[in-house]
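The complex is shown incomplete by one protein chain, all other protein chains being positioned as in the whole.
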Amino acid sequence: MLLDALKSAVLEANLATVRSGLVTATFGNASGIDRDSGTVAIKPSGVPYNEMTPDQIVAVSLDGALIDNRMKPSSDLDTHLVLYRAFPEIGAVIHTHSTYATIFAQALVPIPPLGTTHADYFRGAVPVTRHLSEEEIRDRYVAATGDAIVEVIGDRDPLEVPAALVASHGPFVWGRTPQDAALNALILEEVARMAWSSMMLRPALPAIPDALLDRHFLRKHGAHATYGQTGATR
Amino acid sequence: MLLDALKSAVLEANLATVRSGLVTATFGNASGIDRDSGTVAIKPSGVPYNEMTPDQIVAVSLDGALIDNRMKPSSDLDTHLVLYRAFPEIGAVIHTHSTYATIFAQALVPIPPLGTTHADYFRGAVPVTRHLSEEEIRDRYVAATGDAIVEVIGDRDPLEVPAALVASHGPFVWGRTPQDAALNALILEEVARMAWSSMMLRPALPAIPDALLDRHFLRKHGAHATYGQTGATR
Amino acid sequence: MLLDALKSAVLEANLATVRSGLVTATFGNASGIDRDSGTVAIKPSGVPYNEMTPDQIVAVSLDGALIDNRMKPSSDLDTHLVLYRAFPEIGAVIHTHSTYATIFAQALVPIPPLGTTHADYFRGAVPVTRHLSEEEIRDRYVAATGDAIVEVIGDRDPLEVPAALVASHGPFVWGRTPQDAALNALILEEVARMAWSSMMLRPALPAIPDALLDRHFLRKHGAHATYGQTGATR
Partner (left out) sequence: MLLDALKSAVLEANLATVRSGLVTATFGNASGIDRDSGTVAIKPSGVPYNEMTPDQIVAVSLDGALIDNRMKPSSDLDTHLVLYRAFPEIGAVIHTHSTYATIFAQALVPIPPLGTTHADYFRGAVPVTRHLSEEEIRDRYVAATGDAIVEVIGDRDPLEVPAALVASHGPFVWGRTPQDAALNALILEEVARMAWSSMMLRPALPAIPDALLDRHFLRKHGAHATYGQTGATR
């Protein structure tokens, strides 16, 4: 992929999170990666969304070396890089403070799969990371945040659980492309909102049956997906 | 009814659910039927709403045979067909994942009639279907979903309870016309939102008195309706 | 006041409730009265708000006789007339199904004065009417609704408590003018929303101290009001 196309896709994913109401002020950041060249493109730090241009998107290598040096990258860059190195299947990462996903992160409660809306995009609960130690916070906060996400995903396929909630912070979401990750971030927020209200209405609500979870997830993802006009995965 | 007019009305009902905030992403689908010819028109699968045109609306027969073959129909088509075959009074079906109706569906709690807003459109509680068996999920998921709706409506008049909540999934709503069904879907969401908050404020809240329920429902529906400029049913 | 000016003010009050998000579909109705001539102007029944014109506003006398006969008046007309006859101080009445005020009406819980936002407009709790008897519902439902409101206001000054919640139904709000009533309807909804959430956060929350309630109400209302550019009552 040409770097300009990557930057445009990353800018668009950043703006999509704003249009969807997932970010307030300058919170949040989206990045994408070109796996062939190993180039990551990410939002600059603290730039207002309505003034952001494609050439302000910052390009870095997978180990964080700046490729073009005009702007400072997002202060969460190291978290993104950890995820790209640990999850070779993914092509984009988005971090937001979207309201309901953040509420679960603050309450340290995983988002359980309570309905087919959840199952259409997440094959099981969206987990919450452990709290970092004081040493981790002091010495390598941003990278350690990524490590905690990788740790909590564990053996699960990151494309089957394309999000995790960082404890007391907010969601990190990913996908095959910036567009996919932006859609996952939007769905995560809606799923969190509905889970919250369902749990308030009926506190001990169990997760949906596995057969229903799999039916819905596999309808939209994987080799046997049937949803949409192509009949293959979206 | 001419097929073109049916397709336009179905497109409009699909777009009305988006304008009313009842659908996120490509969730949801609306269909309508011309009872004279037995033709059902339904949303295509996975097409973005803002790009949808009348000629993309898919026409099928009541047993699901494609009449015009350009696009794949909504993956929920078989649920719609079961409802049209079981409920000859209805002319349109809409499925959404609207937030509060879905919350009740996820919590497996029927929406009780707690006020006259509910009673104006639904003559009693909006029921929740049973969960499907593993066999039903595996072998005939979409049609079995329709069967479960028909089962839970039972002896009630489907035009007096023009909606059901599919367990762990979301609402299916219907009406005499696509326009009626779209209005019912909008009212259902508002009624669910108010019921949720009323139940949170006062958990053991009883349903409204039958006399009040009937007074409001019959004011707007049936031979003796008095609401609106015609004095007859809307 | 000229009838045309009254009709325009009533239309504007109806549209203001829509713009403020207080009504869904064709729910709700606003009226105003010219006390000199005893003419009441009210929304027509079941007309979509976006098509409503001043000449569709229906004029009736205080005992309900139609003055100009083009359109059917709102089906809630008799409730409005009871209020105008019982409360000579008021010049406008608005009925909505606004979400949080209706939630309290459905839960049969008065809205307690929990903050100065409430106290700025309502000098004490907004009460809930009793349920009507089956006979009242059958024989004179709409007028009996008005009687129940008058009964629950009792000895209080209707301009100090310019709203009541009809049990299991929704709010009726009034004011000196259609513009006042529309503002009271908007504030009532916001006050109800905040009261609901405050009560969820801290269930046994007491009402605010009387001295604070009076300080705020009298700052904006009555002979000694100090708010705004005139220094007199608004």
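In order of appearance the chains are A, B and C, and numbering begins at 1 in each one.
The definition used in the following text is that contacts are C-beta pairs under 8 Å (C-beta built on N, C-alpha and C of every residue); 3 or more make two chains touch, one makes a residue touch a chain.
Remember, it's a predicted structure, so these values are computed and weren't measured experimentally.
Undergrad: In the complete complex, the chain left out here touches which of the visible ones?
TA: The chain that is not shown touches these displayed chains: A, C.
Undergrad: Which listed residue, C:A5, C:I67 or C:M200, touches the chain dropped from view?
TA: C:M200
Undergrad: Looking at A:H169, A:R202 or A:K220, which residue reaches the missing chain?
TA: A:H169
Undergrad: Pick from C:L83, C:I137, C:V166 or C:L186: which residue touches the chain that isn't shown?
TA: C:L186
Undergrad: By the contact criterion defined above, which parts of chain A meet the unshown chain? Give residue numbers in ascending order.
TA: Given the touch definition above, chain A has residues 24-25, 27, 44-47, 71-72, 75, 97, 99-100, 102-109, 131-132, 134, 137-138, 141, 168-170, 196, 199-200 touching the missing chain.
Undergrad: So that we can see where the missing chain sits, which residues of chain C does it touch?
TA: Residues touching the hidden chain, for chain C, are 114-117, 183, 186-187, 190, 193-195, 197-198, 200-202, 205, 208-209, 211-212, 215, 219, 226-229, 231, 234.
In this section, only the chains that are shown with their structure count from here on.
Undergrad: Counting residue numbers used by both copies over all numbers at the interface, does the chain A-chain B contact come out same (over half shared) or different (under half)?
TA: Counting shared over all numbers used gives less than one half: different.
Undergrad: What whole-number Å value describes the gap between the mean CA coordinates of chain A and chain B?
TA: For chain A versus chain B, the centre distance works out to 33 Å.
Undergrad: In whole angstrom, what separates the CA-based centres of chain A and chain C?
TA: 47
Undergrad: Enumerate the residues of chain A that touch no fewer than two other chains.
TA: none
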